[in-house]
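Only a single protein chain was left out; the remaining protein chains are all shown in position.
Right, chain A next:
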Amino acid sequence: MLERTVLIGSTNGLHARPAKLFSQAAAVAGIPVTLTKTGGKTVNAASILGVISLGIGHGDEVTLAADGDAAETILDELAGLLLIDHDA
């Protein structure tokens, strides 16, 4: 199991648009990826409803996790999306 822990870059947190971009990317990744809010729940990263329901704000710490050969590349790509400020 590979993990990446990052701080959320979007000014308004993972609300509709950043959550949509993130879940879209997770859905096409082809392997199951989970998203965990530090101190909170774990959800399927490809689920926009799951991601939104974490109520993640700017600067919150989250952890991505996945298994398999492609995991490293995919986690790097998804972590990158979380670091970008989509609201800027």
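Simple rule for what comes next: contacts are C-beta pairs under 8 Å (C-beta built on N, C-alpha and C of every residue); 3 or more make two chains touch, one makes a residue touch a chain; residues count from 1.
Note that in this section contacts and distances are computed from a predicted model.
**Q** Using the UniProt record as the reference, specify the protein name of the hidden chain from among "Acyl-CoA dehydrogenase", "Peptide ABC transporter permease", "ATP phosphoribosyltransferase" or "Phosphoenolpyruvate-protein phosphotransferase".
**A** When "Acyl-CoA dehydrogenase", "Peptide ABC transporter permease", "ATP phosphoribosyltransferase" or "Phosphoenolpyruvate-protein phosphotransferase" are compared with UniProt, the left-out chain turns out to be "Phosphoenolpyruvate-protein phosphotransferase".
**Q** List the residues of chain A that touch the chain left out of this view.
**A** 11-13, 15-17, 19-20, 23-24, 43-44, 46-50, 52-53, 55, 57-58, 87
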